[in-house]
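Worksheet: the structure to be examined is printed underneath.
Just one protein chain is left out here, and the rest sit where they should.
Up next, chain A:
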Amino acid sequence: MTDSAVASTERSVQVKLVLLGEAAVGKSSVVLRFVSDEFQANKEPTIGAAFLTQKCRLDDHVLRYEIWDTAGQERFHSLAPMYYRNAQAAVVVYDITKAASLQKAKSWVKELQRQANPKIVIALAGNKVDLVQPSTSSPDANASSEDDGEADDATATPGETPSPEGEPETPRQVPREEAQAYATEAGLLFFETSAKTGENIVELFTEIAKKIPVEEILSKATSNRSGAAGSRAGGARQDNVNLEDNGAKSKDACNC
């Protein structure tokens, strides 16, 4: 997980990130895993949107994610612009066991590319990869994958080939290659993740962080007193970017 003690002199950037995707693909679960390294089997659907924060430490600076986790059902769609406005990053989530959810993801990507901040960094996340992996035999460490040079220490079995002993109960409906090809074509980061096992979750957010044009944001923000994203028309403010106000708090987060 990311760091907690941050020297106040360290360069820090505030980044607004929005999660989009069909209902029940696991958006809230992905955030929960990232923010407090937890998983809840039955997570209530998000109404409107939930807001959480988490830091992400890179080599020479700290990124403070302001995460907007949105509701997935189609009819909440018209509310989404309220949350993705000014977002610098987006994670579009689908469920690898539900083909239709990729379709929905594609339409979100399309919308973001046309409607949102033109420089937005978009990542595509195929979630619930644990469902198609042998759950009985492999410990968590083995479950991480071999994404885009995102070489973790373990060598993994390819996700789409279920090993003989652990019969997955839910069949995969979206082949990894298909999603990868689409992501490449659309210029997206791509990961297959599992909020349940934690696979690729931190990697997902770290890769996004690397692609955020930090220098640009920082230089823009110098006119503001704060180190924040600078996308706001804030007047005088006492910003608290470096305050440790995440993690613990988010555990009792309600969807307010």
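General remarks:
One rule holds for everything that comes next: a contact is a pair of C-beta atoms (placed from the backbone, for glycine too) under 8 Å apart; a residue touches a chain by one contact, two chains touch by 3 or more; residues count from 1.
Please note the rule applied: contacts and distances are computed from a predicted model.
One chain of the complex is hidden; its UniProt record names it "TBC-domain-containing protein", one of "Adenylyltransferase and sulfurtransferase uba4", "TBC-domain-containing protein", "Cilia- and flagella-associated protein 36" or "Autophagy-related protein 7". The chain omitted from view is touched by exactly one of A:V31, A:A71, A:V93 or A:V132, namely A:A71. The residue touching the chain not shown here, chosen from A:L63, A:L102, A:A123 or A:A183, is A:L102.
The chain not shown here is touched by just one of A:L32, A:A49 or A:I217, and that residue is A:A49. Not every partner is drawn; the one left out touches chain A at residues 23-24, 40-49, 51, 53, 66, 71-79, 81-83, 99-100, 102-103, 107, 110-111, 114-115, 173-175, 178, 228, 232-235, 237, 239, 245, 249, 252-256.
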